[in-house]
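What you see is part of a larger complex, with each chain still in position.
Chains here go by letter, A and B, matching the order in which they are written, and residues are numbered from 1 within each.
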């Protein structure tokens, strides 16, 4: 059973791109930790318990870089997870391979660019456009899932 | 392979309702953008870079409508994604079609009402009850998944 789905060319392509965007999303957590440690900006009292008492208060603060990475992470949760879920249904409706791979590539590319645009604070509309490209790609897959399911 | 799962009446029903709630969740992002633009409330400096310098500070603010829509979006992430994931396992355990469709419809209905209750700030317990109905529906599916998997 397991082998069957993973022998399918389209499902393998979907799996590859889904893994890329999920792993990219998970990297944001590591980037948040990196900024928290280098900028000295923590949220929980136990995280600064070993510091001298007078430093602790100063370390329990919001840093603009940390918050920026967290917003980017949140945006990934709001966009990458719907892509993976909708893409799973989409892959099961048996779309044309080339059209499907185009969707996956455009989405993955748009999210990679979105992350660079967000973390590096590139001038708008870099971030806005890359976000919209990802959104429209997901909407296009959703449209095809619904038109397949509702007419079959 | 792909065709097989999507030829199943129950899986098609699940796909339809899953798409409805995922797309509804994604609409919250567009609603957030709409409120950010109409209320003039932004989070990132690059979003207001083209405005006159004296306006910029004023535009980097939290607006109560924007925050309300964002909380509703967050609540969707916390409830809709578990529904889709648990519903996927549930659909694969081969439940009775009518019972399954009832679960999907009650969940989708409760989340649509929850969104109206949240965004329009309807008096409680509108929002609380619709949230609980969705939660119990998901829990009911989870119970059936676990009882199927653990006894087989």
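As a convention for this text, a contact is a pair of C-beta atoms (placed from the backbone, for glycine too) under 8 Å apart; a residue touches a chain by one contact, two chains touch by 3 or more.
Please read these numbers as outputs of a predicted model, since none were measured by experiment.
Student: What is the copy count for the full homomeric complex in this file, when 2 chains appear in place?
Tutor: Across the complete structure, the repeated chain appears 3 times.
By definition in this document, only the chains that are shown with their structure count from here on.
Student: Return the distance between the CA-based centres of chain A and chain B, expressed in whole Å.
Tutor: 17
Student: Name, in rising order, each residue of chain B that touches chain A in their complex.
Tutor: 1-3, 5-7, 12, 15-16, 18-19, 22-23, 25-26, 29, 43-47, 49-50, 73, 77, 81, 84
Student: Which residues of chain A touch chain B in the complex?
Tutor: Touching chain B from chain A are residues 4-5, 8, 10-11, 68, 71, 77-79, 81-82, 85-86, 89, 91-94, 118, 121-124, 127, 135, 138-139, 142, 145-146, 148-150, 152.
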